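In this view, the complex is presented without one of its protein chains, the others remaining in place.
So, subunit A:
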Amino acid sequence: MNMHSTPQRTQAETALIDAFGDRLSLLPGDGAVMLKRDDAIEAIKHGLPTRRVESWHYTDLRRLLNAVPDFDPAAMAKAIAPIVAGSTVVSILNGTSDAKVPVLEGVTFQRLSEKLTDGSIAPGLDPYGSDDAIGALNTAFVADGYFVDIADGAELEKPIELQNLQAGGQTHVRLPVRVGAGAKAVIVERQAGDGAALVSSVSQLVLGEGAEVIWLIVQEQPETATHLAQFKAHLGKNSKLTVFFMNAGGKLVRQEIVVRTTGEGADFKLRGINLLAGDTHTDVTMVLDHAVPHTTSTEVIRNVVTGKARGVFQGRINVHQYAQKTNAKMACNTLLLSDDGEFSTKPELEIFADDVVCGHGATVTEIDHDHLFYLMARGVDEKTARGLLVKAFVAEVIEELDDEMIVEALEARLDDWFVAHG
């Protein structure tokens, strides 16, 4: 008899463990990959994180993940038009990449299933911490995705759009991207579908010296899907990374953003908007490590909460002891439009260096009545005026991206959401 009686497994935990047994023979990977998968499922056997695990305090995954759909081999997702016309598109449909990869100068695409089979991806499958439930779930089940390599000095004129599209069941994908020294690229990570799927998606970005990347995460899952995603990045010397996310869907969503500056002079910007509606739960959790001196970061998050939606932003900035001259600023602003909606913000600064500038701020507001009066005094009816002000609140973050092609594309996504939820 085990004295430490394990708590009874939830239906979801049992389903995941059973699914692993069923799927094992179908999952690609050599011995090294299989070892990682075994470790990962062990972590899940210990139970999904609850609110007692600090990083999951506002998103009790064990309680919220109350059903896990079966894998559905018959599910058929269709590729969609990219948000920026002329983008190079690679699609993962229901967790499976396309054997035909695009040809683009300076860029190599490879199916991730191949890299799992030959084991070359195995070192990247490590979780980033003991509470990395998304990493564990993904490592256990990941079957495909794309590996993208952008050559040193390549400057891409048009974005690369990585589409992860589901039509129900479960999909577990990975998107490792290496951007060479001095290369410039815009990468769109498109997360969407129309089924009540369980999706885990892990993106891993490595930026070489002086590389500049804008990474846009556009998440528009249906209000029936569970979307567990992770974006991890290492920023080399003098590299610049802007991550923009837009959460505009999903029943249960957790988007983790884990970034580490590994070279001096690196700059990280996080900009994001959460458009929350219905009876949904959306959590954005960032862990940023300023690990070397002279690196900078700013984070601006804007949230619109309607209906019974619940939102979470956790922003943790760790400034390591020798990371002097770090400059970090974080802001999280929420527009609360309903009595039943809620948003929780938890900024955390852990600073071990003594010569740094760090700050954070959070606000929760309603629509500004003076602004509303002004617009109405010009003949704009109340509903339209409110819509204009709400859109303005989030559009400000988009406009700051300062790239007409991207701003237009994202505002179109924004308009779609407002049409659906106006």
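Following the convention adopted for this analysis, a contact is a pair of C-beta atoms (placed from the backbone, for glycine too) under 8 Å apart; a residue touches a chain by one contact, two chains touch by 3 or more; residues count from 1.
In this section, contacts and distances are computed from a predicted model.
Participant: Mind telling me which option in "Fe-S cluster assembly ATP-binding protein", "NADH-quinone oxidoreductase subunit K", "Formate hydrogenlyase subunit 5" or "Hydrogenase-4 component H" is what UniProt lists for the chain we can't see?
Facilitator: Result for the unshown chain: "Fe-S cluster assembly ATP-binding protein".
Participant: Just name the one of A:H320, A:K391 or A:R413 that touches the chain not displayed here.
Facilitator: Once the missing chain is taken into account, the touching residue is A:K391.
Participant: Given the contact definition stated above, which residue among A:D38, A:E382 or A:D416 touches the chain not shown here?
Facilitator: The single option touching the absent chain is A:E382.
Participant: By the contact criterion defined above, which parts of subunit A meet the unshown chain? Give residue numbers in ascending order.
Facilitator: The missing chain touches subunit A at positions 369-371, 373-382, 384-385, 388-389, 391-396, 399.
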